[in-house]
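One protein chain omitted, others in place.
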Amino acid sequence: MFTLIGNILRCLFRKPVTRLYPAEVKPAVAGARGQLHIRIEDCIFCGACQRRCPANALTVNKQPKSWTLDPYRCIICGYCVEICPKKCLEMRPDHFKP
Amino acid sequence: MQTTATRAFPTRNTVIPFGPQHPVLPEPLQLRLVLEDECVVEALPAIGYCHRGLEKIAEKKDFIQNVYLVERICGICSFMHSLNYCQGIEELMKVDVPRRAKYLRVVWAELHRMHSHLLFLGLVSDAFGFENLFMQLWRVREHILEIMEKTAGARIMLSVCSIGGVRRDLDDGQKAETLRVLDQVERELEELLPTLMNDYSVRQRLCGVGLLPPDHAHDLGAVGPTARASGIPMDHRQTGYAAYGDLDGVTPVTETGGDCYARIMIRVRELHQSAELVRQAIQKIPAGPIAVPVKGNPDGEVLVRMEQPRGELIFYIKGNGTRNLERFRARTPTFANLPALLHMLPGCQLADVPVIILSIDPCISCTEC
Partner (left out) sequence: MGEEFMLNNVQEITPDRLVGEASLIKGQGCRFVTVTCTDLGEAHDLIYHFDDKGELRHLRLKLPHGATLPSLSGVWFAAVIIENEIQDLFGITVTGMAIDYKGRFILAESSPKAPFNKLGGIAVDVRVRPAAAAEAAAPGEAL
């Protein structure tokens, strides 16, 4: 009947497992997919990322030159990062702040 | 359906709607329960609360974008859907996946199975009121989600499977970290699982509840742990897709009770089986490329199936030579277990209904894609 007694005693004398968010924020894990960044000076505005995006989150115009990302549509899959011919897109590990 | 027995005094039937919102249900599902005093006599399902028409969207996007769409069918078993889809398209386009990619797929698939079973065990403990065990089991599950984030990039929607292989590799540091996390998870489970399996109050709630005899399980088309708990040895990992053909210990885990306790015991034993499979796969993983390039378009029709944590997942994929698919149909295991659920409910008490529904591990968002 007292199978969990060891676990209960340990939980009483240990600091809580949960974090006091937003006072404490979890450090970003290296290699995680958090948000999309672009080095705009390398972009050639070919539109390949706009055609391949599964969620239609990117809009690229040649005249006037613009590259827009809708962060609420982005599903952070990383497909655009793979197919960019100039490799100017990258995934950073920290997420968008609300 | 069972017929009601006649009694000396007139009985009154009440109809209680269970759902669509209920604290134990992970997704909305409505069951109209016809009750006679406190005993359930009949149950009628009503689904459609999270129908998103994903099969229709899959016809509008091209077959590579569909990998990201298909993995969002479910929020618990998402890697299995993308793995099955990639295997289907690879069979249709005759793509030969490198061996290293197959082993990596097995590693992530079994880690995903462990997280799904831990989620289920926590929910079922919550269903009969044991909230402390629910919190502790989900705390153990956090370790698995963190290792998936470190290796694949995200906690649940891994997006790591692609047509022709996988997108990320495991280096030696990550392999050692995975083995360390598995040891830690098994150590923590050693002190929690005896409570789940042997405690007196837990057994009172689970043993003898929701009986499903083996012939009924076969007739109603039950799959996965629901069928294996009644003694039917059905496990699609034995067909040897991905790297399962090279690993030992891929045997169906069966029980003979046919009640809720048997269905839970199967998942507990499968947790240990998955940990062993991950360790074997990490040790045997060969060197080589992780993906091959894919050219052309899918043409023809194919039916692929695999073992998801809840049972047999079947995809029917039909291509017509263009980049868009002609038809994509997903039949998930909860869809096949629903008739078995409707058979288990008559005869039980009202307080047992949440436990029985959760014991088939319903994933309604998978059911209505």
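Order of writing sets the chain letters: A and B. Residues in each chain are counted from 1.
To be clear about the criterion, contacts are C-beta pairs under 8 Å (C-beta built on N, C-alpha and C of every residue); 3 or more make two chains touch, one makes a residue touch a chain.
Computed from a predicted structure; not experimentally measured.
Only one residue in the set B:E146, B:D246 or B:E301 touches the chain that does not appear here, and it is B:E301.
Touch with the chain that is not drawn comes from one residue among B:L220, B:M344 or B:I360, which is B:L220. Although one chain is hidden here, its contacts on subunit B can still be listed: residues 44-48, 51, 53, 55-56, 60-62, 92, 218-221, 239, 299-303, 312, 314, 316, 318, 320-324, 326-327, 329, 331, 335-336, 338-339, 368.
In the analysis below, only the chains that are shown with their structure count from here on.
By the touch criterion given at the top, residues 1, 3-4, 6-7, 17, 29-33, 52-55, 75-79, 82, 91 of subunit A touch subunit B in their complex. Looking at the complex, you find that subunit B touches subunit A at residues 61, 64-66, 68-69, 72, 132-133, 136, 139, 142, 146, 149-151, 153-154, 157, 159, 167-168, 191-192, 194-195, 198-200.
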